[in-house]
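Working notes for the structure below.
Every protein chain but one is kept in place in this view of the complex.
So that you can tell them apart, the chains are marked A, B and C in the order they are listed, and the count of residues begins at 1 in each.
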Amino acid sequence: MADRFLPELAVSQWFNVSSPPTTASLRGQVVVIEAFQMLCPGCVTTGLPQAQRVAATFGPDVVVLGLHTVFEHHQAMTPVSLEAFLHEYRITFPVGVDQPSAEGDLPITMRRLGLRGTPTLLLVDRAGRIRAEAFGHADDLALGAQIARLIDEPAPTVPDLASPTT
Amino acid sequence: MADRFLPELAVSQWFNVSSPPTTASLRGQVVVIEAFQMLCPGCVTTGLPQAQRVAATFGPDVVVLGLHTVFEHHQAMTPVSLEAFLHEYRITFPVGVDQPSAEGDLPITMRRLGLRGTPTLLLVDRAGRIRAEAFGHADDLALGAQIARLIDEPAPTVPDLASPTT
Amino acid sequence: MADRFLPELAVSQWFNVSSPPTTASLRGQVVVIEAFQMLCPGCVTTGLPQAQRVAATFGPDVVVLGLHTVFEHHQAMTPVSLEAFLHEYRITFPVGVDQPSAEGDLPITMRRLGLRGTPTLLLVDRAGRIRAEAFGHADDLALGAQIARLIDEPAPTVPDLASPTT
Partner (left out) sequence: MADRFLPELAVSQWFNVSSPPTTASLRGQVVVIEAFQMLCPGCVTTGLPQAQRVAATFGPDVVVLGLHTVFEHHQAMTPVSLEAFLHEYRITFPVGVDQPSAEGDLPITMRRLGLRGTPTLLLVDRAGRIRAEAFGHADDLALGAQIARLIDEPAPTVPDLASPTT
């Protein structure tokens, strides 16, 4: 199967971050992305608490990002509501608002990623490849194993573009 | 201790109801009021599920009402957001939006009731008296006992205002 | 339906009690009986914790009794093992060992009661009538209501046997 790479995140607004992450800035790091909606019960009950546990357990070895992929009830889940939600649920990792699309209900990054719904957990390796995608519930033991293995993979060797190769 | 009566509910908008309840229409019924905020984690985790269990367990013997007492993050918990919340969390009992006050953060009914915060569960007897108030967690066994006892109390005898009393 | 009365408890050994309860001594009191086996997962997970909550919630208004109705693995659940179990799980209400029968696997009281298995919760009113029987899971709200109603029933009037009735 061909590698599947994390596309650029189309985010209209970031919370809990000073400098917005980009695929370039994430390069070389293991990234865990929690795609959620603030009014999705499964996200509130299981998805987001798991993302918080991942951040607490793996610390600086992974980058945990939330992606607010609103595909229904758009007027109900605005950035103003999201900000209060993040405050009340004590979510401290960076969260980006997936950019609404003019072409339909699905926001742009969600469409690029081809996500089925929320919550969805994505694991991205140091080279930017999406290595796992879990829609709904993900088991902690198996997830811990997957993340550890991504952390332990060697960083990709990046060709030095500036150097002459001849 | 003097009796404490349920004040008129100052509600700007009702959901899940065709005819808005009033103290007069509630008279003669046992009423369970769940005061909550849609972005309050304790309300989502324990308070509202308990109110749903009360409605499922006692059926027509009690009237379960939600009261959305927003006292913080007002812009984040508008009626538009609340409506989606009720849909997503499958809350089917009547929910009223406590009317915002021009004089401060606390909405009018919450101020009238002197509530300390959310979630708060109120039990109101057939005569309109507030018989119990639980801020935070309420135990199911004790709550079931309290509600059964209110149900089993005789309905208040209402003086027939039309009758001459001489 | 005809009334069904609590039969005499055939108990070979009591724990956590100085004076063994009898149907006569229980007369006039609301009694909650938890029939269990110490190696039954449902009893350990839900039945016994619920009986402990009942004892904590209703205090002196009810008598909570455990009945160790061993109907399988008899050699594995002897009184010696039960005593350690009660200690480790901090069960402090009286527990009786249902007397083994010479005629089959079911102990005597369990057979008299016609129980289907464990855990089973029985509610007995002040007159000694079995008013409710729950095999498996019982809901706390409904149970609290049932117990409160039994507590609130008037004590049975006992005919004074010593008085002449002519």
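Heads up, the rule we're going with is that a contact is a pair of C-beta atoms (placed from the backbone, for glycine too) under 8 Å apart; a residue touches a chain by one contact, two chains touch by 3 or more.
Bear in mind the structure is a predicted one, so any value in this text is a computation, not a measurement.
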item: Partner chains on view for the chain not depicted; value: A, C
item: Selected from A:54, A:84 or A:110 as touching the chain missing from the view; value: A:54
item: Hidden-chain contact residue, picked from the options C:17, C:56, C:84 or C:155; value: C:84
item: From C:18, C:75 or C:157, residue that would touch the chain that is not displayed; value: C:75
item: Interface with the undisplayed chain - residues on chain C; value: 39-41, 44, 72-73, 75-78, 80-81, 83-85, 87-89
item: Residue numbers in chain A that touch the chain omitted from display; value: 53-54, 57-58, 139-149, 152
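Heads up, the rule we're going with is that only the chains that are shown with their structure count from here on.
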item: Chain contact topology (line, ring, star, complete or other); value: line
item: Chain A and chain B: spacing of chain centres that average the CA atoms, whole Å; value: 39
item: Centre-of-Cα separation between chain C and chain A, whole angstrom; value: 54
item: Distance from chain C to chain B - Cα centre to Cα centre, in angstrom; value: 37
item: Junction residues of chain C, two or more chains touched; value: none
